[in-house]
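Okay, here's the structure, questions in a sec.
Shown here: the complex without one of its protein chains, the others still in place.
The block that comes next holds chain A.
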Amino acid sequence: MSEIPSYLRNGYITPEELEKFIPLPSEERLRKRPVAIPDCPQEIPCAPCREICPTGAISMPTPNDLPIVDYDKCIGCSLCVQICPGLAFFMVHYVGDRARITMPHELLPVPEKGEEVILLNRVGEPVGRGKVLTVVPREKSKGDTPILIVEVPIELAWDVRAVKVERRE
């Protein structure tokens, strides 16, 4: 029996492990404009990201292939983040000493623009606090999934993949 990759044993993938499947963009590209990055290391029959991409930046010869993003072609429009049925697409953008993470958020409450939220890593651990810069409500989202752009410390850019909204009643 072949070795079981740790992402399948644990249910989450580390950035180092992800890089074995999906080449990550250069720092220069990350500073230029937002860029789409799929946390999608498994061959599943799924292709909406490729089908919706307006610039043809996602290559996937058959729906069972991994989505490989041509980072030069990606314009950072976030349609893939909105449509992805697996909620596995994110965008990362380096701005100064901060990073902006675009992520799906299908939970209540949906935070408001400017609200401070708890940042969660891929294991659901709180790793800091960040500010919500943009909220695209589900009515305006292409895939019926609200998306957020959250500003995080740059060193957490590859860890933060969800947020927790704290509201005191």
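Everything that follows uses one rule, which is that contacts are C-beta pairs under 8 Å (C-beta built on N, C-alpha and C of every residue); 3 or more make two chains touch, one makes a residue touch a chain; residues count from 1.
In the analysis below, contacts and distances are computed from a predicted model.
Student: Of the candidate names "Putative cobalt transport protein CbiM", "Lysine biosynthesis protein LysW", "Sarcosine oxidase subunit alpha" or "2-ketoisovalerate ferredoxin oxidoreductase subunit beta", which one corresponds to the UniProt protein name of the undepicted chain?
Tutor: The chain we cannot see is recorded in UniProt as "Sarcosine oxidase subunit alpha".
Student: Pick out which of A:Glu19, A:Glu51 or A:Glu155 touches the chain that's been left out of the picture.
Tutor: Missing-chain contact among the listed residues: A:Glu51.
Student: Check each of A:Lys32, A:Arg98 or A:Arg138 against the chain that is not shown and name the one that touches it.
Tutor: The single option touching the absent chain is A:Arg138.
Student: Against the chain that's been left off, what residues of chain A make contact? List them.
Tutor: Residues touching the hidden chain, for chain A, are 4, 7-13, 39-48, 51-52, 62-64, 83-88, 106-108, 110, 120-125, 138, 143-146, 161-162.
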